[in-house]
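Structure first, commentary second.
Note that this complex is displayed minus one protein chain, with the remaining chains in position.
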Amino acid sequence: MSKLRVAVIGAQGRIGSEAVRAVEAADDMELVAALGRGDSLETLTEKGVQVAVELTHPDSVMENLQFCVTHGIHGVVGTTGWTEDRLARLNSWLDASPRTGVLIAPNFSIGAVLTMVFAQQAARYFESAEVVELHHRGKADAPSGTATRTAQLIAAAREEAGLPRQEDPTTHGLAGARGADVDGVPVHAVRLRGLLAHQEVLFGDTGETLTIRHDSLHHSCFMPGILLGARRVVDTPGLTFGLENFLDLG
Amino acid sequence: MSKLRVAVIGAQGRIGSEAVRAVEAADDMELVAALGRGDSLETLTEKGVQVAVELTHPDSVMENLQFCVTHGIHGVVGTTGWTEDRLARLNSWLDASPRTGVLIAPNFSIGAVLTMVFAQQAARYFESAEVVELHHRGKADAPSGTATRTAQLIAAAREEAGLPRQEDPTTHGLAGARGADVDGVPVHAVRLRGLLAHQEVLFGDTGETLTIRHDSLHHSCFMPGILLGARRVVDTPGLTFGLENFLDLG
Amino acid sequence: MSKLRVAVIGAQGRIGSEAVRAVEAADDMELVAALGRGDSLETLTEKGVQVAVELTHPDSVMENLQFCVTHGIHGVVGTTGWTEDRLARLNSWLDASPRTGVLIAPNFSIGAVLTMVFAQQAARYFESAEVVELHHRGKADAPSGTATRTAQLIAAAREEAGLPRQEDPTTHGLAGARGADVDGVPVHAVRLRGLLAHQEVLFGDTGETLTIRHDSLHHSCFMPGILLGARRVVDTPGLTFGLENFLDLG
Partner (left out) sequence: MSKLRVAVIGAQGRIGSEAVRAVEAADDMELVAALGRGDSLETLTEKGVQVAVELTHPDSVMENLQFCVTHGIHGVVGTTGWTEDRLARLNSWLDASPRTGVLIAPNFSIGAVLTMVFAQQAARYFESAEVVELHHRGKADAPSGTATRTAQLIAAAREEAGLPRQEDPTTHGLAGARGADVDGVPVHAVRLRGLLAHQEVLFGDTGETLTIRHDSLHHSCFMPGILLGARRVVDTPGLTFGLENFLDLG
């Protein structure tokens, strides 16, 4: 079988340089281009790139994707900053190139994505649900975006299943003890030196608890998801938003 | 809405007496019969029972179910000892009573069932997978049946996804350190006074791990699953084997 | 060796009835009296009780202890509500009965006490420290008294070791996400149906974390500490406050 011809755009960044190594190490892929700041996008067509992994910056991602889609190169995109307007422009390019696929994912960690999927599935079956996220001490926001999103998904699944909003049993206590309230789901944020990024989703009902925990120990955790995205995007024309759409959970 | 008319057969056992309390506490159910050893099954028809929760013994379960199915009473069955022959007999009764449903479940803990379902779903996405189960010191078998079953499901999902059998990296060590080998998935059994029944499924790949943990802290953990079974079995004619079939994981 | 002659005062309460069973089951003890409401304290002297386990109520504990100490009966006390004034009165009785010992402990769970001791010992060696406590949904206060006390002990140990007060790195977030602030140590309180009483103390520094976790799965968890107290109090005249004083941590 011929190998998938892959390029990394943003190859000198922290995640980009991991992606270069990951593509090189994959048996079924060949790294045919690694573009940094100032390198010409023409290289992608000259090298016959099939999939471009885009890991640059909101300032450059649109130009890069316009070039890729126009030339029939599939995209796997980790760059953030997506707005309605940007998505509409991307979709118009894809409409004009109907065999090309683009995957945009806010999180390429398969473990983080599965944690959210499982949390949603479990939510309707437990009386109580809370989220604890734990990160390094350099993190400026609390709770994390992933934890907030997880809590929102849990709240929506509870509502859909007809479960009532959780009532806090606390009648006296210290401010903050019961965490942040995200649509009725308490979210607690721990900050410890030595940690990277971790999340625990806790469910409880009569006599039992279910805990789903994701630990990111190194930022290379995004690589399996990026490789999976590259393998699947070539058979998935149009825009796919979220890695969960490429996971088989049948 | 009229309440579901429920009976418990085996109402004096440890789980049966929990079930009596759970049905009584459920807003949408009415406990109309609680049968113990020697009580007549006729009570079920006299009281207009819709669902019978069968928590007795392999010696009596067949007689009880024959009566229920023949009289159009749905069954939720926790009694064990099912063989091909027994299932065939039960199916023949159900064939003759095509609107009646019976749910048999080896495990009515929703948390335990979800742990197995999620483990199966996650298995194909991680290079490594192991199972740790932890139980009280009165447990005579190791590993637990649930842990063995979970490991088998993981091994099957890996094989289906084309993942290789896990190789043990250990070249020197003490016998037993790497656990029991269940189809290539190591299973470790901890026995501690103070515990009841707990299981952890661990997955790992580049830079991240995913852990699914189920803790049973009290044997009342089977009640939400029994109630769910009773609610769903009335709309599910025929035989259903395994509570997972009644969980919506869409 | 002759067995220790033990009485339980408050034998009909939830913890008291556990204590009756625990003393009966102990090889080195004999349960010689089990007093309930209205029973005469004279039984204690008539039966030659050496140690009385006092598990009643703040309304009755002073009268019970006055009788015990005056008659040279050692006490192991789980009843709460101790004030400076009450302790002074108890000490005056002990002064008059110099061979008699009384142990008062706010928590007889050895695991909970060790968690606090270890947290104090570890605190000076880690840049970061936080506490997560997890309880059943019937708990009205948050955080738990044990978690608050643990955080205070950590804060005191940090200060003694010259560590700075922890700065929260959060610059934007949701109110409550970072927990309650107890002397600079964040404390997070989770409330889940199915849980009983659990606490996790987390420490972090460069490249590593240390977690000390205590799980109470049943209220019988106080029994080993009560028995230990009874064995040790007979050789420890005067007042001892806190089970940690009877633990050998050399």
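Just so it is clear, A, B and C label the chains in written order, and each chain counts residues from 1 on its own.
We adopt the following convention: contacts are C-beta pairs under 8 Å (C-beta built on N, C-alpha and C of every residue); 3 or more make two chains touch, one makes a residue touch a chain.
As the structure is a prediction and not an experimental result, all values here were calculated from the model.
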{"item": "Neighbouring displayed chains - absent chain, whole complex", "value": "A, B, C"}
{"item": "Identified contact with the non-displayed chain, of B:G13, B:G111 or B:P143", "value": "B:P143"}
{"item": "Residue touching the undisplayed chain, where the options are C:H71, C:R86 or C:R124", "value": "C:R124"}
{"item": "Per the touch definition above, residue among C:T56, C:T115 or C:Q166 touching the missing chain", "value": "C:T115"}
{"item": "Absent-chain interface as seen on subunit A, which is shown", "value": "194-196, 215, 217-218, 221"}
{"item": "Residue numbers in subunit B that touch the chain omitted from display", "value": "126-128, 130, 132, 134, 137-143, 148, 168-182, 186-195, 202-209"}
{"item": "For subunit C, the residues touching the chain missing from this view", "value": "22, 109-112, 114-115, 117-118, 121-122, 124-126, 203, 205-224, 228, 247-249"}
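Just so it is clear, only the chains that are shown with their structure count from here on.
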{"item": "Per-chain Cα centre nearest the global Cα centre, belonging to chain", "value": "B"}
{"item": "Between subunit B and subunit C, centroid-to-centroid distance (C-alpha), Å", "value": "38"}
{"item": "Interface hub residues of subunit A, defined as touching at least two other chains", "value": "126, 203, 205-209"}
